[in-house]
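Here it is: the structure, laid out below.
Only a single protein chain was left out; the remaining protein chains are all shown in position.
The chains carry the letters A and B, assigned in the order they are written, with residues numbered from 1 in each.
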Amino acid sequence: MADRAEFIKDIRSRLQNHRSRGEYRPTHAPDVPWTPSAERRRESPVSGDLPARFLGELEALGGHGRRVASIEEARDYVLSLARERGAELLVRWDEEELEELGVDAPVREAGTEVSVWRDLPDFREVAGSAEIGLTTADWAVAETGSLVVTSGPGHGRSVTLLPPTHVAVVRVEKMLPTVAEAIALYAKNGGLPANVCFHTGPSRSGDIEQALAIGVHGPGDVHVVLVG
Amino acid sequence: MFIPCYVDLVYPEVGVSVVRVLRRLGVEVTYPEGQTCCGQPAFNSGFFEEARTVARHFLDVFESEECDYVVCPSGSCATMASHYYPLVFEGLAGERARSEALGARVREFSDFLVNVLGVRELGARHAGKAVFHCGCHQRRELGVLEEPRELLRDVEGLDLLEWRNEELCCGFGGTFSVKMPDVSTAMADEKIRALEESGADTLISGDSSCLMHLEGRLQRTGPATRVYHLAQILDTEDGEVV
Partner (left out) sequence: METGKPARSRDTLDRRHEGIESKVEGFNDRARRALEDEFLHESVARFTKKSVASRQAALERLPEAPELRETAYRIKQETMANLDRYLEQLAGAVEERGGKVFFASDGEEVVNYVGELARRRGSKVVTKSKSMATEEIELNRRLEESYGELGLEIIETDLGEWIAQLAGDHPSHIVAPIVHMNRHQIADVLSGVAGEALPPNVEDLLQFARKRLREKFLAADIGITGVNFGVAETGTICTVTNEGNGRLVSSVPPVHVAVMGIEKVIPKLEDLSVFTRILGRSSTGQDLSVYTNLVTGPRQEGELDGPEEFHLILMDNGRSDLLGTEFEEALYCIRCGACLNVCPVYRQTGGHAYGSTYSGPIGAVITPLLKGNEEAKDLPHASSLCGACTEACPVGIPLHELLLKLRNRQVDEGLAGKGQSVAFKGFENTMKSPALYKISGKVGRMAQKPLVKDGKIGRKLPGPLAGWTGTRDLPALAKKPFRELWREGI
């Protein structure tokens, strides 16, 4: 086992050399497509209709998104998705907003069992067999079409990941322009949950002869319903 | 004027064309006869100490010359003197400063014509379908990519074609071409395939070293292609390369 104090001491001694030499610069500055220019804007021009931008980006990635006016419409979206997929099991976060959505009863009526992420004897069994995972999201990022999902009681990471279909119902107030702004918010609030993940479209791989393959490990079928 | 060693020894006609073009534009040209080489072969092979001696000689020769610019018909050798001498003299403050001062006056031929003299049209005439290969130093270190094209576009009768992956290196790379001959040749072959696809009958570059490599390969396997340095095309008389 490497001794931590020794390890750090060793690095410190190597850095003496560095510090005595002052700032080091490469011989020539990075060039052509990277050359800084004064006229360039400093921030990404993400403004205007954020929900529209988000939905456009998500569609371009192969995801599905819709903006709805009411909670009822969102409920209908989830319900018809469960029907269309012929799902036997839907697993959802234990989360007040999803209680308000009130999908459990109609989805069960339509023949899909609903499992809520609390007091599960074996989470792998549930999340691993569900066809649909239903969650909310901390944020939706317009620039990239990303959802920001976080861990916590009732917020299973597996729900966003193991079922082949992931649907998130997100209030439109949760839109942010850029990834940087989302990160800045976590930085400002001075604490991160054990897990924060930016989901940007469906799972994909190009490993076999560069053919785009969707849904290799994570969900290939991704839906976001923006409410409001 | 700096005429790189291999232009002096192998392609003197390129140097002659440079002189003729410059004189035609009213430039007073001097050729310091003490000049030899910029030192790049040693530098690129890692022999920095040997390169330093040669670079020092270069500084001595050109500093003593009363001239505003040192013009060089090779993007690569111009880069050595303008961009890499500071690295060659790293840790030697005096010589580093000298090299930076001189380096600021070193200009590649087309850069000098377009950006210093403001020349656009030279009245050159040459019939052919040509592609232009921009040497990598000229492209990336010097950023002199458009200047030679602008000059060539104004050559009467010359059809300047686009070619696939024109940004790819020709595979010369100095001693690389001898140390890694198979890869180097494969790189040349890719350029030659692109040249064939473009339908060009003429290959032009601002670096005779790239041309030496591509022409050497063309002579073994490629289609019949005329190979010229940019200066030769700009120096045509009655449409003919002199």
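One rule holds in what follows: contacts are C-beta pairs under 8 Å (C-beta built on N, C-alpha and C of every residue); 3 or more make two chains touch, one makes a residue touch a chain.
Being a predicted model, the structure only gives us computed values, none of them experimental.
Novice: Touching the absent chain in the whole complex: find that residue among B:157, B:181, B:199 or B:223.
Specialist: From the options B:157, B:181, B:199 or B:223, the contact with the absent chain belongs to B:181.
Novice: Which is it among B:35, B:74 or B:110 that touches the chain not included here?
Specialist: Spelled out, the listed residue whose C-beta touches the missing chain is B:35.
Novice: Of A:68, A:120 or A:172, which sits in contact with the chain we cannot see?
Specialist: With A:68, A:120 or A:172 as choices, the missing chain is touched by A:120.
Novice: In the whole complex, what residues of subunit B lie against the chain that is missing from view?
Specialist: Residues 3, 5, 7-13, 15-16, 19-20, 31, 33-37, 39, 41-50, 53-54, 56-57, 87, 136-137, 140-141, 167-169, 171-188, 190, 212-213, 215-217, 219-220 of subunit B touch the chain absent from view.
Novice: Counting contacts across the full complex, list the positions on subunit A that touch the omitted chain.
Specialist: Interface with the chain not displayed, on the subunit A side: 1-4, 7-8, 10-12, 14-19, 21, 23-24, 26-37, 40-45, 57, 117-118, 120, 123-124, 127-128, 143-144, 146, 151-158, 161-162, 178-180, 183-184, 186-187, 191-211, 213, 215-219.
Please note the rule applied: only the chains that are shown with their structure count from here on.
Novice: Could you work out how far the Cα centre of subunit A sits from that of subunit B, in whole Å?
Specialist: 52
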